[in-house]
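What follows is chain A.
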Amino acid sequence: MTDRRRILGPLDASPLTFESESVISALEGEASSKFQLKKLHVSQPSSGDDKIFVDMGLVTNCEGSCYMEIDNTLIQVSVYGPRPIRGSFIDTATLSVECRFLPFLTESKEFANGNGRNSLTEIEQRLSSFVYSCFVNTIILSKYPKSSIDIFIKVISVDSYDTNFIKLTNYLVNCASLSIVDAQIEVKDIITAGYIPTSIVTSFTNLHLPNDKIVGLYISDDTDAEIDDEKVLSSMIMECNKKARDLRSSLNKYLIQLVK
Partner candidate 1 sequence: MELYSPEGLRVDGRRWNELRRFYCRINTHPIVADGSAYVEAGNTKIVCLLNGPHEPTRSQMNTQKGSLDIKLHVSPFSTTERRKVTRNDRRIQELSTILKNTFEQVVILKNYPRTIIEVNVRVLAQDGGLLAACCNAITLALVDAGIALYDYISAVSAGVFDNQILLDLNRLEEQDLSSVTIGVVGKTKKLSLVLSETRLPQDRLAKVFEVAVNGCHQLKDQMDAQVAKKGREKAITEELKTNWVQ
Partner candidate 2 sequence: MFKITLSPAERSYLHESLSCLSPIRPDARLNKQFRPLEATCSFLPGSNGSARIRMADGAECLASVKAKVVSLQLNNANSAQHLKNLIEVDLDINGIRDDSNLSSTIASSLKGSLVKHIPLEKLRLTHRYAFKLFIDIVVLSHSSVYPLTLLSLATYMALKSTKLPLLTSTVNDRDIEEQPMFSDDWESSLALFGDSSLSPPLLFVVAVVKDNIFIDPSPEEESVSENGICLTYANGKIISPLQTISLSPKDNTGINSAQILKAHALVKEIGPLVVKSLDEIVSDDSIKTIF
């Protein structure tokens, strides 16, 4: 005879009851007003062309999430963890990043190869590994032994299908950064990314460290810039740095406003 109590529940369990209609509507009203409050626009004052819409904490079953809209580019990032792992002891947390284009983005089969696939496409892999390399430097993984932090990125819609997704890479980093903040995971600093349209993305941390530090840099192969020249290269990095810094200051404003 097997023990069925686990399935049937204890004998003295009380049945699930629902709140009266009025309470539910009151709760809904509260939620929607909260939602209204959270709708804030973060704009980049200097660059001007990027108007960003941000909302944090939309996904409730993960530790932290962030939704971002830049024109027609829609990105949603959710962070799970730190959650315990099974198996042997490790002294730092493991980080994993998975970036996926939603299956209905069928502008090109190269980027999203339809429904029911398991493996990531080449471009998804590349985006994932860039975001990974940025955050592995920033999250204080040693604070979370024997656990894992998983970042899931969903690209819901993309503006332009340039082969290297420079712009998108930039947004992914920023969006993931905010969702890490939302998940309240300890970081060395919040990172932001800046880009020059055709070729380069860099991510920076710039508050608590003595200098601006680059945690990720990507110069794509279809740039025409002569990066052989050191001056050109450093000016490109400077420009990105400036953009990242501007974004950082507006993100700071946004976050402070959110706390208030």
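On the choice of candidates, all candidates are chains of the complex that A comes from, given by their letters.
Heads up, the rule we're going with is that contacts are C-beta pairs under 8 Å (C-beta built on N, C-alpha and C of every residue); 3 or more make two chains touch, one makes a residue touch a chain; residues count from 1.
These figures come from a predicted structure and were not determined experimentally.
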item: Complex partner of chain A (touching, any copy) among 1 or 2; value: 2
item: Candidate 2 contact footprint on chain A (complex, rising order); value: 92, 94-95, 119-120, 122-123, 125-126, 128-130, 132-133, 136-138, 141-142, 188, 199, 204-205, 209, 211-223, 225-228, 230, 233-234, 237-238, 241
